[in-house]
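Every protein chain of the complex appears in place save one, which is left out.
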Amino acid sequence: MNALVNFTGLLKKTGIFKFNGGVHPPENKAQSTQLPIGQLALPEKIVLPLRQHVGNIPKIKVAVGEQVLKGQLIAEAEGAVSAAIHATTSGTVSAIEDAIIPHPSGLPDRCITIKPDGKDEWIEKKPQDWKSTDRKSVVASLRLSGIVGLGGATFPTHIKLRSDGKSGVHTLIINAAECEPYITCDDLLMRERADEIVKGIEIAQYLLGAERVLIGIEDNKREAAASMRAATANTTMQVIVVPTLYPSGDARRLVHLVLGTEIPHDKRTTEMGLQVFNVATVLALYRYFEHGEPSINRIVSMTGNVNKPQNFEVLFGTPLQHLVAAAGGAKAETTHYIMGGPMMGFDLPSENVPITKAANCVIAASPTLFEPPPPAMPCIRCARCADACPVNLQPQELYWFAKADNFEKANDYKLFDCIECGACSYVCPSNIPLVQYYRYAKSEIIAIDKAHEAANLARERNDFRLARIEREKLERAQKHAERAAAQKEEAAKKASENLNNDALEPNIHAGSGNVVLDAATAKKAAIAAAIERAKAAKAAAAQTGDAPKNVVVSDENVKKEIAEIDARRQSVGLEKLPVDAGIDKEKQAKIAAAIERAKAAKAAAEAAKQIEKNS
Amino acid sequence: MIGLALLLGAALGYAALKFKVEGDPLIARIDAILPQTQCGQCGFPGCKPYATAIAEGRADINQCPPGGDAGVRALADLMGMEYKPLNAENGVEKPKAVAFIDEPVCIGCTLCIQACPVDAILGAAKHMHTIITSECTGCELCVAPCPVDCITMVPIAETPDNWKWRYPVIPIKPTFTL
Partner (left out) sequence: MNRSPYISDAPSVSTMMLKVLLALVPGIIAYVWIFGGGILVTIALSAATALAAEAAMLKIRRRPIVPFLSDYSAVITAWLLALAIPPLAPWWLVVVGTLFAIIIAKQLYGGLGYNPFNPAMIGYAVLLISFPVLMTKWPAALQLAQTKLGFIDQLQFIFDGTLPLEAKLDAVTSATPLDYLKTQLTLKHEIAGIKEAPIFGALGAKGGEYVTIAYLLGGLYLWQQKIISWHFPTAFLGALALISGVFWIVNPAHFASPIFHLFSGASMLCAFFIITDPVSGPTTPKGKLWFAAGVALITYLVRVYGGYPDGVAFAVIFMNICVPLIDAYTQPRVFGHKK
């Protein structure tokens, strides 16, 4: 075992603490490390999906036709867990529409398309003096950086750094294990830009207030380890070379490897005083603070069945074909592309998808590289999967439960601790696609939970509504009774004042009854009239397509109705239409105000709910 | 002997107090299985009344189309009854949908608001109404009352958000059969 420990200065002793299982898949890393990191020409279009990170979809801040500059914020983080998106080159926003994104579902999602103007002109860069500004505002500004975990998890980085000082993070672990076959982007980054990485680490260390920094590198990356050692020579950072064993790059596995700390399943690393960052992520931090550059590109390994496998520095939104072409084009036999490594990656739906923040590697697949799996045989309970599982699960049991839709049992056997690393499928003699079953079971369980939550909400709202109706009924009855009592009293008073007018009392009652009756009839009539008008409008719309306002309407009421509808539409910003009938400006303002109020009320309710949930 | 009887009696009495169950948990447990669509397709004015009816033996377990086959199975499991397919008289299982108001056509009559069992429609008299999609249960109760037929049910589309991994289908392929 190359359980080498690198001592620098007067540091605490560390060792290698093995986890259960793990596998040694063929590395296939040499192919893409022959050439240095390459640069790409500007692509013809940039397609930026809004969904590039874990959390909420960011809010679009640009409109179609707008000119944008490189590094300009085009979508801002929405809610707590979210990340911003920036234009990755200068040009014109040519579309905001659904397009195919790199996602296992192969479904389209909202994207911002930019037509580059070729100038690649930067927005004014604002480097920050992070050392002399207070931590809180530095971390707050990170929300605008768009930086997410570039190891593949794409968790927004500003959240990991948010709880400054208070979190008590004592150890920062830099994940440079890069354990999955084929992927070499972190390897190349460390070979070529170790100094910048170290500066990035310093920033992260400062923001977290961590005393100790450990850099975990697998022993198959000698060059990278050497260059990181050289770069950290004058620091207190420790480079720890861990034995090559998949999946040592999984955060919890790596923490265990270098510290022997097992992070409890229900706790985050931060709660244990630890934080894990990928090398590419800390480099992005450096670029953001020292150069004022937001997250607009990353290193991608383009490898597999291409003529010249290489790592490239790729702008987010670059179409995959562009990258494939730069790597000398795909060789014959290429059937499709895989994003990520061969253990955890997924098939890309087309060659047209954009490179996103999660894309650490793209592999051109061919039947020779990845043989189609032989047909699955029944599980013979050989428990090789259990021996290989880095989480020490019992994959063969989970398989039975997932296969039989026995989700409760699957949960009991800790299905959600599965990291989907694929080690179990890798060693299965029966070729059972175990991870597929786990993914299926997990997404079913999540869907069931969501449905349950929705049902609970519906139940709550229904109960509330029933209670409200009941209350209103009571209130109405009470009012009625009060009014009746008041009238009676009045009548009694009157009667006592004028004994001669005895007969008036019943009349009053009859009168009030009539009023109610009249109101009801009037309402009915109004509704009927409205229905007629709407029908007419609908018929008109049917005749002329969707432009009811062009119809010549003789009825004054209908005109008024249309005007009102237009007013409403305008006030909510749906369309800006020329209005041919006079609009009551005051009313419009009122409506707008009402909508604002409703929005505010909803937001307040939302916030209250959030607070309730958090508490 | 009497001492023992007293002791056991006391223990039982204590247990009865300590483990006292509030209300009828069966209705709540049935209600927890029901989808809370509040659509009334079961013939009861909501999920809770239906749950109560099942608990009291006044209704069968196969009257809830939104709950679907899985719902019937869960109910059969809970009630210790035989599974039976959905009663077609109550309707058929449909993909989940939410109501959509064709806003230009809406006349603001508030009839749908009154029909909505979960207050998922926003609007006031003579003002355009709109559906709070996240809270709509897809009960369809608002569709019928609309005098101008401006409400339609839109099936929930599959997006990367709600997309689910499929059940793996890897058949055992014979190279040839004898």
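Note that the chains are named A and B in the order they appear, and that numbering of residues resets to 1 at the start of each chain.
Keep this in mind: contacts are C-beta pairs under 8 Å (C-beta built on N, C-alpha and C of every residue); 3 or more make two chains touch, one makes a residue touch a chain.
Computed from a prediction, not measured in an experiment: that's the story for all the values here.
Screening A:30, A:233, A:382 or A:404 against the full complex identifies A:382 as the residue touching the chain left out.
Of A:16, A:111, A:224 or A:393, it is A:393 that touches the chain left out of the display.
The residue from A:205, A:318 or A:425 that touches the chain not shown here is A:425. Interface note: of A:365, A:410, A:455 or A:530, the residue touching the hidden chain in the full complex is A:365. Screening A:414, A:452 or A:535 against the full complex identifies A:414 as the residue touching the chain left out. Although one chain is not shown, part of chain A still touches it, namely residues 19-20, 23, 25-26, 104, 106, 181, 252, 256, 262-265, 338, 340, 342-347, 365, 370, 373-375, 377-384, 386-387, 390-394, 396-397, 413-414, 417, 422, 425-431, 433, 435-436.
Note that in this section only the chains that are shown with their structure count from here on.
Rounded to whole angstrom, the centroid-to-centroid distance between chain A and chain B, based on C-alpha atoms, equals 29 Å. Against chain A, in their complex, chain B makes its touches with residues 31, 34-38, 46-48, 103-105, 107-109, 117-120, 122, 124, 126-128, 135, 137, 147-150, 158-160, 162-168, 170-173.
Per the touch definition, chain A reaches chain B in the complex via residues 51, 101, 103-105, 107, 109, 373, 375-377, 432-433, 436-437, 439-440, 442-444, 447, 451, 454-459, 461-462, 464-466, 527, 530-531, 533-535, 537-538, 541, 548, 561, 564-565, 568-569, 591, 594, 598.
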